[in-house]
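So the structure is just underneath, and the comments pick up after that.
A protein chain is absent from this complex, but the other protein chains hold their places.
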Amino acid sequence: MKAAFLVVLVAGLAMADDRRSGYEFMSRETQAMQDDDTSNPAMLWALDGEQLWKAGKPSCASCHADMKGVAARYPSVNSGRLVNLEQRINLCRTGKQHAAPLPYESKELLSLSAYIALQSRGYPIAVQADAAAGKALYERRQGQLNLSCAQCHDQYAGKRLGGSTIPQAHPTGYPEYRLEWQTLGSLERRLRNCLIGIRAEPYPYGAPELVELELYLMSRARGMKMDAPGVRP
Amino acid sequence: MKRRVFVLSLALAPWMKSACADAMHDAMSAVLEGATPREGRVKIELPPLVENGNAVPFSVSVESPMTERDHVRSIHVFNEKNPQPNIGDFFLGPRAGRASVATRIRLADSQTVVALAQMSDGTWWSGSANVIVTIAACTETV
Partner (left out) sequence: MAAHALLRVPQRARRGEVIEIRALVSHIMETGFRHSQYGASIARDIITNFRCTYNGTEIFRARFYPAISANPFISFTTVATESGTLRFEWTGDNDFTASESAAISVE
C-alpha cells in the first residue's frame, strides 16, 4: 500500500511542469541579448526607471525601500479593483505623490515598470486573485480569424506560425524589449498586438478585459520565475 | 576604364547574380577605388534563420596578427536588399589586438551580407554570408 502511494506520489511529481517561458523558445542569439545586462536594451529603461524612482517630492524611494518580488504579484486587487502594475504605479502617483498619472506606454511609465519588474527577476510568479473572467476571455474565439488565445498558445505552442515559433504565452519577461517593436513595451501592448493579429478590435489600454487577461496569464504561469525585463522576438 | 570594370565584375561575380546587387556593387566599388578584393580571411557570423529582421546579431572577424606592420585598417559591411547598401564601417588598427567587431543590424529580406576588409598593406579581402529573414507573426499594424 505504502509502495503504491509512493509510486503515485513520484509519478505526480514526475508529471512534470512542461511550461516553458518565451525565453526558452527564442534562438540562442536572442537569448544572448537578454543574458548580459550590458547588452540587453531593456536595461536602458530600467536605468531611467532607477532615476525616476528617486525623483520628485515625495519620491518613490522616500516611501518604498525596494520592490523585491512586487511585480511577480501583479495584477492584484487594490481597494476592490483589479489593477496591473502600471495602474498601481499611477495610483501612487496620483494618490500619494500628487502628480499626474503617466500615460500608458509612455517612456516614463515603462521605465518605472522595468525598474520595478527587474527587482522581481528570479522570483516565482505569485498572483492571488481569481482569474475566471480572464480565463473565459482567453478561451473565447474572436476576431475575423475567429481564433481564441488558447488555440495558438495551448494547442499549437511549439509549432510555427510563419517563421516564428508560437510560445506558450507565459508573461515572465514583461515589460519586454520586443525586437519587432524595437523598443520596450508592456504586456498590454503585446496583447493588443495579438488581438490585431487575429483581426479583432483591440481593447484600449487599461481596459478591464486586458487586466483580466493579464491576471489569467500570470496565474497560468504561477510558480514560473520572472526574467524581466526580457528580450523577445 | 572598361577593362578595370570588367576585372572588378569578375572579382565580385558571386554577388552579381541578382539585379538588386547593383546598388551594393556600386557602394563596394566606391570603397575599393579600383582595387580587387580576394575572397578569404574575413568571416561573417549571422544566424542562418533570423528571428526578427529588426535586430540581427552580426559579427565579422578577420584573420590578422594585428601588429604594427600587419593589421586590419578597416572593415566595411554591405547588404544586398535593404533600401541602402551600406551597413557599417569599422576602423581598427594595431591597438585592436584582434580584428573582431559585433553589432546588431537590420535586414529587410533574405539576402547576402558582404564584408570588405582593408589591410595595412593596402590589400583588400572579402567574405560573405547568406541569411534567411522572415517576418514576425502577430505584428502591430496590418
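Points worth noting:
Order as written gives the chain letters A and B; numbering starts at 1 within each chain.
Methods note: a residue touches a chain if its C-beta (ideal position, glycine included) is under 8 Å from a C-beta of that chain, and two chains touch if they have at least 3 such contacts.
No experiment lies behind these values; they were computed from the predicted model shown.
Among the displayed chains, contact with the absent chain in the complete complex occurs for A, B.
Of the listed positions B:M28, B:V42, B:L92 or B:A115, the one in contact with the omitted chain in the full complex is B:L92.
Taking the complete complex into account, B:N82 is the one of B:N82, B:T112 or B:S126 that touches the chain left out.
Touch with the hidden chain on the side of chain A covers residues 36-41, 43-44, 47-48, 51, 107, 182-183. Residues of chain B in contact with the chain left out of this view: 54-56, 59, 79, 82-84, 86-93, 95-98, 100-107, 141.
Please note the rule applied: only the chains that are shown with their structure count from here on.
With each centre defined as the average position of its C-alpha atoms, the distance from chain A to chain B rounds to 38 Å. If you check the complex, the residues on chain A that touch chain B are 26-27, 29-30, 32-33, 161-164, 166, 179-182, 189, 192-194, 196-197, 199, 233. The touching residues of chain B, when paired with chain A in their complex, are 47, 49, 51-52, 54-55, 57, 104, 134-142.
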